[in-house]
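For reference, the structure I am asking about is given below.
Only a single protein chain was left out; the remaining protein chains are all shown in position.
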Amino acid sequence: MTVLRRIGSALFAPAIAVVFAAVITTLVILAIGENPSTAVRVLFDFGDTPAQQTQAIVVILNRAVPLFLAGLAVSVAFRMGLFNIGVEGQYRMATVLAAGAGAAVSLPAPLHVVFVIVVAMLVGAFWAAIVAVLKVTRGVSEVISSIMLNFIALGTASWLLTGPLRGSEEGAAIITTKDLPESGQFPGLNGLFDLVGLAQPRGELYGFLVVALVAGIAISVLLKRTRFGFDLRATGLSASAATASGIDARGMVLKTMLISGAVAGLIGLPDLMGNTHHFGTEFTAGLGFLGIAVALLGRNSPLGIAFAALLFAFLDRAAVPLQFADIPASVVTIIQGTIVLAVVIANEIARQLTRRRAEGETGQAASPAPESPPTGPAGTAGSRIDEHQGAGA
Amino acid sequence: MSAATTTGPTRTRGPLAELFLGGGAARRALWILVGLMLLLSVVRVISGEQALTSASTFSTALLLAVPIGLAALGGLFSERAGVVNIGLEGMLILGTWGAGWAGYQWGWAGAIVGGILFGVAGGLVHAIATVTFGVDHVVSGVAINILAAGIVRFLSELVYVGNELGGGATQSPALSSRPPSFSLPVLSDGPDLLGDLADQGWFLISDVAGLLRGVTSGVGVLTLIAVLLIPISYVVLWRTAFGLRLRSCGENPAAADSLGVPVYRMKYIAVLISGGLAGLGGVALVFVANIFKEGQTGGRGFIGLAALIFGNWRPGGLAAGAGLFGFADGLQLRSRTAVVALLLLLALLLLAVAVFQTVRGRYLQAVLAAAFAGLSLVGFLTIDELPTGIVSFTPHLTTLLVLSLASQRLRMPKADGLVYRRGEN
Amino acid sequence: MAEQPAGAPADTGTGNVPYAVELRGITKRFPGVVANRDIELRVRRGEVHAIVGENGAGKSTLMKTLYGMHRPDEGTILLDGRETTLRSPADAIAAGIGMVHQHFMLADYFTVLENIVLGSEPTRGGRLDRATARRRIREISERYALNLDPDVLVEDLGVGDRQRVEIAKVLYRGATTLILDEPTAVLVPQEVDELFGNLAELKREGLTVIFISHKLDEVRKVADSITVIRRGTTVGTADPRTTTSRQLAEMMVGSELPSPQTRTSTVRETPVLQLRGLTVASPGGRLVVQDVGLTVHEGEVVGIAGVEGNGQAELVDAIMGLRPLSGGTVLLGDQDITAWSTRARREAGVGFVPADRHRQGMLLEAPLWENRILGHQTRPPAVKGPFIDRAGARADTARIMREYDVRAPGPDTLAVALSGGNQQKLIVGREMSSSPRLLIAAHPTRGVDVGAQAAIWELLKDARAEGMGILLISADLDELIGLSDTLQVMLRGRLVATLDPGSLTPEQLGGHMTGAHDAAGDAA
Partner (left out) sequence: ASDEDDNGSSASGGSDGELKIGVAYDTGGRGDKSFNDSAIAGVEAAVDELGGEIEELSPNDDGSNREELLTQLADAGYNPVIAVGFAYGDIIGDIAAEYPDTEFAIVDTSVEELGADNLTGLVFAEEEGSFLAGVAAASKSVTGHIGFVGGSQSPLIEKFEAGYVAGAQAVKPDIIVDVTYLSPAGDPSGFGDPEGGKVAAQGMYQAGADIVFHAAGGSGEGVFEAAVEAGQRAIGVDSDQYLTASPDQQAVIMTSMLKRVDNAVETFVTDFAEGDLEGGTDILNDLSTEGVGLSDSGGYIDDINDVLEDFRQQIIDGDIEVPTSP
């Protein structure tokens, strides 16, 4: 009974959200004089041939992997009340330097891959550490410093690309680093399709999916099961109580940002190691900002973030077929924004309804166990971006 | 001189410190300004970079500071009422679209109204989400940023594509009239006395004249409004009953509620004002180019947020933050060589820090500062021109450096970012 | 007054004067809790009416109902005999009711003036008229001897001053009925006396005062009548002149009034804590703790008395490693722990009951079992190696809840859902469970009802008998005198007197705390 009810209330919020987003989107599509049902059909129509269908899955998964990593990076910091807007800059610096370093060395295949990953994580962690150090030693708000460092990363990466790390010849329209040698590329996972008897898609499923899964599980265990994770979450819930319990708040800021930055360093790698093999002026930008939305949508829990990333990727995939159906791709952006809003609003409504129902029950029974609403600490931890200005000083 | 007059509740100062630091924020700001001008003059004379203090640099700084400052002011209202506004960028975007749309039909005055209304609409979404539904402020803000980008593109496709007056998926037709601009008669216009003075190249005097002329000649109507809004915001927030109530919602909403302050309504009003001001920032951007152009905000909403925090959630402070950013940004766009001269400025500043820390007996910090001062000096002496990539982030690096060098006593409104639900605290 | 409310029985007060406040059959439910059930309360005009009851009995909830902060699920509110609906505090204020909350409702970064006038500001030409406000506050301040400076930041005020700001807030609005929720919990006797003086003043002016307290002696001293609440419902009223504290306590909880008397000395030779020349500077550079030297032996309770804001909090922080020292050493046993981190200190056997449980003691948004881990992250049963032992932590939380009578549904309840007393019991239980050598206990029974208070005192005594050294900071002078083996008085950052609790009255101690005895030189 309670289990059923719990599942019911867990699904309740997403259900409201989907309805809400659907209503808004329908209105938008009606406004341009198109048929909303077309949009629905397009969203779920993965293509005619089996190869096209698996390709659609590949497109979704390949997009979801960097989004997931971005969300994960943001969420780690959120969990201790730090707002890391700087993921964008962290992954940019990490990718350009990892691309440069990876192309410059020659190593046997597995080592080379590990080398590139390690360089990216180190660089991401370093770039995030600047934020942490400024906060801890100088009390600079992480919001400002990470915004500024995003721009600084943009300029620096551009300089690296056009200067020391330039690999493309003079005059080429796109400036890139040198290509990663074969040994530094991450093999795809297309074998999987044969294994489960699906048609081979056109493109390649990023092998980095595995790394992302490992990172997600590692972060999940770290946060939920370890002492360190406890310290991190405790600091997020109450910095003062955490300090009084013996947690070194400054140290936590540094460590958390290092982890967040290291994860951020991975964001560009699926593309770098699985597709483009170089960093260039046209390298995908903006994933760090999307990561914030994904993290918030996933309520800062790795599993939630995985779902959020898949949802975003699923919607992104539809951008092309929607245009075939004469619906502008901006509708996708609108759906994404609406869903983020709708989900969080729905969560609140669900919370209040649960509460009211509990109140109703209390009327008869004297002291039933107050069922805690679905917003656990995970849901609210992200809200605290305050109170940490003074944490360092 | 006896230091008998106690100034602060916590600290007593020596007479010298009293001269510089006493007398409230206004005097302190004045001293800082004087010090900065002096420093700039020195650097200008040594480096020969006239652009550092030319009237045009300052007028550019003002121009670039306006949208940032307006966004930051928007942030001020909402955060003083306890609602964190990461959605400033989105409201700025909505403002640009509203200004472009109204402006091509009804001219510049229409653009102002349109921009404000669109910004307010963004604020309304944020208020509904955060105040009524108690959604996390950051979530809502991020969602608004995403939404705004999508909506604006969508609306452009709807309204401008195929519009015979021009425009397209990413831009509006040109405004049907241009906003007026003003100059101070005699001083910066006609005889242009300040301009003449500024051209003399005299130490400090010409620099100050440059500053004054820069901020008094050819000032756009919106710049004027924005500059006036700074003291107005101060008066409204700190000198009226309305402001007190609004701020109380950001400090301790439960207390405010217990005294009959309509917390939810105040928050709504604050967030709507916030959206309107950010929208006005969008109008400022549109006025520069005379059209709406997608992507024209270029993250200025975030910079505005940074300016707000930089300015310690105060109108004067955020204006200083926006001004600093505008100055560095203008310099960066104008003269790559002048950016190199900033290295000299940095060296001098760090040297001062080193001396200061030595006096205070913090030798490690002193040595560090001195080392970096040396590095900057070497940089200044050896570098002629920096690559575009490096120059492009001059304003951001400057902001970051100023923040890390200045001692931080930032104090955000105490309940900022906390969802308030009646009866739950 | 004019009309009798429909169905009102004839027993309306003495001489047919309607009650100033009458609550009939009030019921208020929260998710999972019935905070008030069918409560009756009758308060005459011009009297001081006390409400007593154990933690979580529902006193604050009832008062919040009366102040319009929430609507009762059932029942009616009558003011001066007239049935009234209070939709918001604004309604209550308009009806002449003012409330001083258990937790101060003050904006720290606002000045006293701003806090007081908020919501009913005098304005001139649209602008806040500070001059008028200042004048009126000075008037109130003088008339009721509140001694307030309108222009200082509340942040810089001690608790006593804050309390007076709260009272001034209410008076400024012309309230005729004042609700004070545990006003004396944080005050020293002199301040309590001043407060009671203020209350007497108010009474003379014809104001009605409703006040909540756990200190039954106080209640009997100041109240004209008493209502006792148990588990959310009224159990009766009492006449303070004819009822003893013991009887009151029995009405409340059915247990005996506890006494904090220490029986025999258990002080041993070995010191557990030695402070030498401890000096702490505030971030502004002011010395807030100066040259403090102190020794706590095994089995000894050293009490620190002092008016709040005289450096006790900083002293505690310094001992716990939460604040940098500007001079001096801290020895735990014979180890110099001056440079140790807070965690290392805790691991070495220092237990800590912080003064502000919400700020330093708990994660309000986390379940109880996670709160059990807090501060004990490196020790069993909470952890296994680098991992958290959830089962162990849950089981141990259940044990604490059992042994320390923490009333909550279970270890998965969020801490925020517990009443203050129950939160405190959980904290004490947690700190005791690692059997520390030294316990720093700051206000261990603040806001805790008599039953729980007795339990906590018993625990401290037992621990002391087993050889634990305890540094006790408290504002409750009976507690200090009753529990301590040695008493130190702290004034302006210094230890100014060492007193023998065996031969000391609270009044004498209060004198030392305010510096009145400074010159007398009875320091040992």
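Observations on the model:
For clarity, chains are labelled A, B and C in written order, and residue numbers in each chain start from 1.
Heads up, the rule we're going with is that a residue touches a chain if its C-beta (ideal position, glycine included) is under 8 Å from a C-beta of that chain, and two chains touch if they have at least 3 such contacts.
Remember, it's a predicted structure, so these values are computed and weren't measured experimentally.
Listed by label, the shown chains that the missing chain touches in the whole complex are A, B.
Looking at B:V113, B:I128 or B:A169, the residue that reaches the missing chain in the full complex is B:A169. Shown as candidates are A:S158, A:Q185 or A:T256; the residue that touches the absent chain is A:S158. Listed residues A:T54, A:T276 or A:N300: the one in touch with the omitted chain is A:T276. Residues of subunit B that touch the chain left out of view are 51, 54, 56, 60, 63-64, 67, 149, 156-157, 160-161, 166-171, 174, 178, 218, 285, 288-291, 293-296, 298, 329-330, 333-335, 387-389, 392. Summarising the interface, subunit A meets the missing chain with residues 52, 59, 63, 154-155, 157-159, 161-162, 170-176, 202-203, 271, 276, 280-287, 316-317, 319-321, 323-324, 329, 332-333.
As a convention for this text, only the chains that are shown with their structure count from here on.
Subunit A and subunit C have CA centres that are 45 Å apart.
Inter-chain spacing, taken between the CA centroids of subunit A and subunit B, is 30 Å. Chain contacts: subunit B has residues 411 touching two or more partner chains.
Contact with two or more other chains is made by no residue of subunit C. For subunit B in complex with subunit A, the residues that touch the partner chain are 84, 125, 129, 133-140, 142-151, 153-154, 157-158, 299, 302-303, 305-306, 309-310, 387-393, 396-397, 399-400, 403-404, 407-408, 410-412, 416-419. Residues 224-231, 233-234, 237-238, 240-248, 355, 358-359, 362-363, 366-372, 377, 380-381, 393 of subunit A are the ones that touch subunit C when the two sit in their complex. Looking at the complex, you find that subunit C touches subunit A at residues 29-34, 283, 320, 322, 341-347, 352, 354, 359-367, 370, 373-378, 383, 386-388, 409-410, 412-414, 417.
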